[in-house]
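As you look at this complex, bear in mind that one protein chain is not there, while each of the others sits in place.
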Amino acid sequence: MSDKARAAIVGSTGYGGVELIRLLLQHPKIIIISVISSSQSGVPIADGYPHLNQIVVDDLDAVDIPLIKSKADVVFTATPHGVSTALVPQLLEAGLKVVDLSGDFRLKSGDVYKRWYKKDPGPAELLEQAVYGLSEVFGDEVRGAEWVSNPGCYTTTTLLGLIPAAAAGWIDPKTIITDAKSGVSGAGRGLSMTTHYSETNENFFAYKVNKHQHTPEIEQVLSRVAGEEVIVTFTPHLVPMTRGILATSYATIQGSHTEEDFIQLYREYYAGRPFVRIRPQGTMPATKEVWGSNYCDIGISVDERTGRATIISVTDNLVKGASGQAIQNFNLMMGWDETLGLMMSPVYP
Amino acid sequence: MSDKARAAIVGSTGYGGVELIRLLLQHPKIIIISVISSSQSGVPIADGYPHLNQIVVDDLDAVDIPLIKSKADVVFTATPHGVSTALVPQLLEAGLKVVDLSGDFRLKSGDVYKRWYKKDPGPAELLEQAVYGLSEVFGDEVRGAEWVSNPGCYTTTTLLGLIPAAAAGWIDPKTIITDAKSGVSGAGRGLSMTTHYSETNENFFAYKVNKHQHTPEIEQVLSRVAGEEVIVTFTPHLVPMTRGILATSYATIQGSHTEEDFIQLYREYYAGRPFVRIRPQGTMPATKEVWGSNYCDIGISVDERTGRATIISVTDNLVKGASGQAIQNFNLMMGWDETLGLMMSPVYP
Amino acid sequence: MSDKARAAIVGSTGYGGVELIRLLLQHPKIIIISVISSSQSGVPIADGYPHLNQIVVDDLDAVDIPLIKSKADVVFTATPHGVSTALVPQLLEAGLKVVDLSGDFRLKSGDVYKRWYKKDPGPAELLEQAVYGLSEVFGDEVRGAEWVSNPGCYTTTTLLGLIPAAAAGWIDPKTIITDAKSGVSGAGRGLSMTTHYSETNENFFAYKVNKHQHTPEIEQVLSRVAGEEVIVTFTPHLVPMTRGILATSYATIQGSHTEEDFIQLYREYYAGRPFVRIRPQGTMPATKEVWGSNYCDIGISVDERTGRATIISVTDNLVKGASGQAIQNFNLMMGWDETLGLMMSPVYP
Partner (left out) sequence: MSDKARAAIVGSTGYGGVELIRLLLQHPKIIIISVISSSQSGVPIADGYPHLNQIVVDDLDAVDIPLIKSKADVVFTATPHGVSTALVPQLLEAGLKVVDLSGDFRLKSGDVYKRWYKKDPGPAELLEQAVYGLSEVFGDEVRGAEWVSNPGCYTTTTLLGLIPAAAAGWIDPKTIITDAKSGVSGAGRGLSMTTHYSETNENFFAYKVNKHQHTPEIEQVLSRVAGEEVIVTFTPHLVPMTRGILATSYATIQGSHTEEDFIQLYREYYAGRPFVRIRPQGTMPATKEVWGSNYCDIGISVDERTGRATIISVTDNLVKGASGQAIQNFNLMMGWDETLGLMMSPVYP
């Protein structure tokens, strides 16, 4: 066991944390050494998650930096927004590697963070320093990094669908509209009326219209990739299902490019990156086709009548949209193959 | 009973037909006199729909024009596309009133019909003559008409959301994109892999991207209302639920209009039409909030960052999107109050 | 309007209360005069239930007995267990008619109530006096009563399935086992982990095994009907759907009775009672076939191999299992036809 990286998970009573446990249990080079909860320390993990009975038999640890330091090499922080702001600096100072799954270090500008998250931002130098772990796009920066800010679920799905075309200048950045739909697990395990079964089942609705905090994250990355300031319209909706995100992105095409051209462009952009799969022409991905896996599947339709491209990208919001990509990033940080421990096929049906 | 209109329903083994039965059973001035099926005549209705046990005790009738004529005043044709093309002319010739729920007489151009439906169109003079029964918009034409072509479910939902702004010139028609989501009942009772439970549950996907036959129907009406040719991007998606459509429409705002302005505009446009409810500012409708009812609820968000309006409209696809609006149109045809028999509140939860 | 009964609804922020609103809005001889909430008085009803926008425009009233007395003829108390214990005596003293939907006055024995509900029982004389409103069985007692205790949802479904056979002595009461399954709305609108969407969707489980408070209610009625003390095994389960209860009851047959005999016995027992439908031999009811309606459908299988009868009964837990039966009981109390306002057909699909 001594050759394995020892991982601690903070925030393990949420869905991001428990999904990290599921995935890390299968990882050949990582061992879970501590599962940490600020609210439930001392309680057996399986009390709150009976599916882990006889699988993870330990009690939850408290948030205790020296204790973590003594046990772990890397900390995955699957904490609510605002908690990482204070916690990550302490973990870094203790010399730990960190993959932060929260939104606290994704935005470079503290002002923008404050405007969209309604919370105080972390230290400016850490915001600046944070490597943004969209693995297929910024993998070179992730490789060897000491810590990484893991992208949001909507952001990952949307950006993987838009970046090849935006980077190539094939779409007009001023026309980008993303209509996104997520399963309910994205809202976490905290109780609320919008995640109450009888309210959500057999129902479909939009929320945080023009106000979702993943909007500036999408804009920051698209601006960097497109080389100009990009402002997008982004609308999240809740789907009566547990897992899965589908982003339908629209943009006006610049230049003369066919559907075949787009598919070819995307295949080349993601060549050698097994977790992004470009669908054959004429077919579109469904969320279930990546369920439980780290894949992001993308389909593209070019409409000559309107001059627009419609790009559809899907992920499992808890895997590629959170815990899976976090592990992929840690694989890169360690210089390992990015697919290590993540090549499980989707669960179907 | 002699003062009631006698209705026959053709295509009653589909969901549109069986929903007509449910609604007409509650109508104070209509009596169901015959339920007709080309494939199952002679079979008791409750054999295929056990929920109608002891409620509708008759056998299904065959498609027999003289028989229908001898029994009925009005025929609701809830038939598959292509069947009404031949059937409606015969019913009209027999002197029957008709509300056609199929797509066969919605498009004025036979060429456009053929391109999108891949079937031969009906007679050009009937296409021309058909009154398009979007009740809140073309009610004056419906009033007193002998027959009506009932709008599509996606179309109704999308158009009620877009028309007030398009008619007022407040949005740029060239920028309209509608991202629509429907429950599975919209696909009907015919078996298919995409409506097989294990494939559709816990799944979300787009279909017929840039190819759905409701696209030209939306364009035809928007063009008429906007006074210029309108081409739109329209994407339908399947939601793992049975009933409900939500259309999220995007357009660039022309002129200087606030969210309050839009809401005021819509309230005035639909004043006196109880089935369209404009939501208070800052709230958005959910499909469940119109479930089982004839309402169409609309919410509007104006985003100053992007200069776009996001308009969200919802209906129950089988009621306002099909059978309910068909009855509303028949009420208008008869000169009755349009709400007759339709004021049931949504079923919640 | 002066000839209509004026109804107040207490507890209208729960699902039982809001379903009373939906059903009473369609009742020809009842008018809703006040909607009451202890926690939300002064707030518009549609704030908490947007589907009622422009339908019910009043604010919620407080619980104020003199005010209720001044407005109403009858009070429907859709209150949590324990609240009716104190409230119902005050309403009765004020001379109001009452239909109590809570469990507080269903059990004749205060001791049994205390053991299963873990709360103090109501006054013994009221427990004794309460008419138990299982409409099809005790309708004669309900007719003309001043107040009624409305049965539980599981109880209604189970008892309607068992009583004809138990009363006839065709099944051995000592062998009765009921395995019951309910949609999630039965758990109410209060938030809890077991009704959190991501925990309940794509999940099925039993709860309160051998401990559910409807058990003694079933036993009390079966004992009365069978003429001997009956103890049953009762297991409730949660189904990932919103509405519907299905009870599968098992008992050993006494004497020699075929499946045809049982069906004939049940048809005779419920002759003239339109809300109970006995299915044709060889078919079994599904919860969806009574969805949104006041029907209870029953199917029976007799197995010669085991000598047991399997009886399957279904209701919509919020209609026949709660608000619909409450109105049915009030119809009987007023000497009206029991079906008044309740003959809507099930919503399908």
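Here the chain labels run A, B and C in written order, and each chain numbers its own residues starting at 1.
Quick note on the criterion: a contact is a pair of C-beta atoms (placed from the backbone, for glycine too) under 8 Å apart; a residue touches a chain by one contact, two chains touch by 3 or more.
Note that the structure is a prediction, hence the values are computed from the model and not measured.
Novice: Looking at the whole complex, which of C:D179, C:D261 or C:D337 touches the chain that is not displayed?
Specialist: Once the missing chain is taken into account, the touching residue is C:D179.
Novice: Check the options C:T235, C:N294 or C:S323 and report the residue that touches the missing chain.
Specialist: Among C:T235, C:N294 or C:S323, only C:T235 touches the chain that is not shown.
Novice: In the complete assembly, which of B:N201, B:S223, B:T252 or B:T339 touches the absent chain?
Specialist: That would be B:N201, which touches the missing chain.
Novice: To test your reading of the contact rule: which positions on chain A touch the chain that is missing from view?
Specialist: Contacting residues on chain A, toward the hidden partner: 15, 18, 21-22, 25-26, 49-55, 185, 201-202, 242-243, 274, 277, 279, 283, 285-286, 288-293, 297, 344-349.
Novice: Which residue numbers on chain B touch the omitted chain?
Specialist: With respect to the unshown chain, the touching residues of chain B are 15, 183-185, 187, 189, 191-193, 195-202, 240-242.
Novice: Mind listing the chain C residues that contact the chain we can't see here?
Specialist: These residues of chain C touch the chain that is not shown: 177, 179, 181, 183, 198-199, 201-207, 209-210, 231-233, 235, 237, 239-244, 246, 248, 250, 284-288, 291, 299, 301, 303, 305-306, 308, 310, 312, 314, 349.
Here is the rule we go by: only the chains that are shown with their structure count from here on.
Novice: List the interface residue numbers of chain A and of chain C, divide the shared ones by all numbers used, and answer same when the ratio is over half, different when under half.
Specialist: Shared-number fraction above one half, so same.
Novice: Determine, using the mean of C-alpha atoms as each chain's centre, which chain is farthest from chain C.
Specialist: Measuring from the centre of chain C, the most distant chain centre belongs to A.
Novice: Could you please state the distance in Å, as a whole number, between where the Cα atoms of chain A are centred and where those of chain B are centred?
Specialist: Chain centroid spacing, chain A to chain B, equals 39 Å.
Novice: Can you check how far apart chain A and chain C are, centre to centre, with Cα atoms defining each centre and the answer in Å?
Specialist: Chain A and chain C have C-alpha centres separated by 46 Å.
Novice: For chain A, what residues touch not just one other chain but two or more?
Specialist: Counting only residues that touch two or more other chains, chain A contributes 198, 201-202, 240-242.
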